[in-house]
Structures are given as structure tokens and as C-alpha cells.
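All protein chains of the complex are present and in place, except for one that has been dropped.
Here is chain A:
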Amino acid sequence: MKELPELLAFLRRRIAGDYDVDEFGYDAELTDTVLLELLRPIYRHWFRVETSGLEHLPADGALIVANHAGTLPFDGLMLQVAVHDEAHRPVRLLAADLVYRLPVLGHLSRKTGHTLACREDADRLLRKGELVGVFPEGFKGVGKPYSQRYRLQRFGRGGFVASAMRAGVPIVPCAIVGAEEIYPKIGDFPLLARALGLPYLPVTPFFPWLGPLGLIPLPSKWLIEFGEPIKTTPGDADDPMTVFNITDQIRETIQHQLDALRDRRGPAFG
């Protein structure tokens, strides 16, 4: 932990409101000092995340495209710790609108640097040279049943590829192994989920049977790997066929990465 004077200065800034947030609401100081600090023990000791391929992250703007799994989006949080602590940069994730409808979650998401997955925000962040992360499978990926683990779902409409093209930044494929096992989803309450306005309400071996205890993620072993960047050309954004082809290419690359990484890891709870 910090030295006392440093801590006091930090607290004083927080009480006085004397800190900056960017136009997306990103509060870098709060994220680094408090929020990521809470996630680090989970990253290091619970999931024992190992990150590789950091050399593939370029020095300026890029779009990280990753697989999505785990019922609750822990993979986004772990990706954030990985990029922040190992590449020493913030990663700006694009999140579903559901996040911004909900109290608490919405403003925490903005304060940690994330924003709504929409064309304007993606373009703006990439133009500013930020590292932007996206999970194109969306709810189809994060909410898929355990039986379909490590099988990539459909990749939206390729909007993220077009954004990277418009900004002329490379796309970095990223495979995350381990999130699939944290809440093995073996069932769903579709009616109740719809009544609550949620995309799904999962049944796992422990939830809802153990109540809040069932919300503790299982301590699977995680690997995160960044693959070789795929270059883009601005003019291609207006050519749907090129956008589709590159989207497919990225999807296949990540699927191959996932398969290889899963072999390397061995048993999930080993």
C-alpha cells in the first residue's frame, strides 16, 4: 500500500472533487488506485491469469477483439487488469446498453473507462489512439450454455471491423481461456429473465441453489493470449464484402487460438 502522505493527498483530492475524468467519464485515478486494486487478487490468486502475446499490442490505437464467456463478464475485467498491469495502458471496452440502464453498474463502467458499444463511441476512441476492446459475440457468447464452451458464436454485423478500418488501426485478436468454467450455465429461466428485462437468468450447479454463495466464480485456470495484429485500410470500411471477409478471418483466428490455448492449459481446475 501507499505511504501515508500519498494516501492522504489521494483522499483529499477525492473529497474535494479535484480530479479529472475524460469525456467518456473515465476516472483514471479511481480505476488505478481503487477499482483495479480490488480485481488484482482475483486476477493473480483466484484465476491465476497468465497473459502472453503482449508484444502484439501496438503503441497507439488498436481494436482488441476477444471471445466472450462466463455468464457474468469477468473476462472483460480480467482483460482490463491484464492490459493495464502488463502493458501499462488502459483498455476501453465497449459494453452492452443494459449496463448503462442499470444503477451503479452504469457509472462504474464509465468510471473504469468503458462506454456503450456504438459506432460513434468506437470511432471516437480509436481516433484518439486508445486501445479499444470489444466482444462481438455479445450476450450470445457470455450467456451460452456450458455444453457449447469454447465454440465461438456469431459475430454481430462486423461493425467493429468497419470502425477499425475507418480509424485505420490494426485489429488484435485475443483468446481468453478460463472464463467458460467460472459459472457453468446448465439451464436458464427465460420467462423470469424476460420479466426482469435481462437477456438470461442462468442456472449453474450452485446458483440459485446456494443463494449468494452461488455467485462466487469457480477458480478455473485462465490464459489470455493476444494474437498477431491484422492490418486494416480505411477505404475498405465502405465495402461490405471486405468487412465480412475480415470479420470471418478474425473469428477463425480466435477459434484456432482458443483451441491451441485450451490444449496448452490442460484441465480447467488442475
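The definition used in the following text is that a residue touches a chain if its C-beta (ideal position, glycine included) is under 8 Å from a C-beta of that chain, and two chains touch if they have at least 3 such contacts; residues count from 1.
Here is the rule we go by: contacts and distances are computed from a predicted model.
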Legend entry - "Acetyl-CoA C-acetyltransferase", "NAD-dependent epimerase/dehydratase domain-containing protein", "Enterobactin ABC transporter permease" or "RsbT co-antagonist protein RsbR" - which is the UniProt name of the missing chain: "NAD-dependent epimerase/dehydratase domain-containing protein"
Inset, instruction - For the chain that's not shown, point to the residue among A:L116, A:A193 or A:I230 touching it. - result: A:L116
Legend entry - chain A residues that touch the omitted chain in the full complex: 4-5, 8, 11-12, 14-25, 27, 97, 100-107, 110-111, 115-116, 118-121, 124
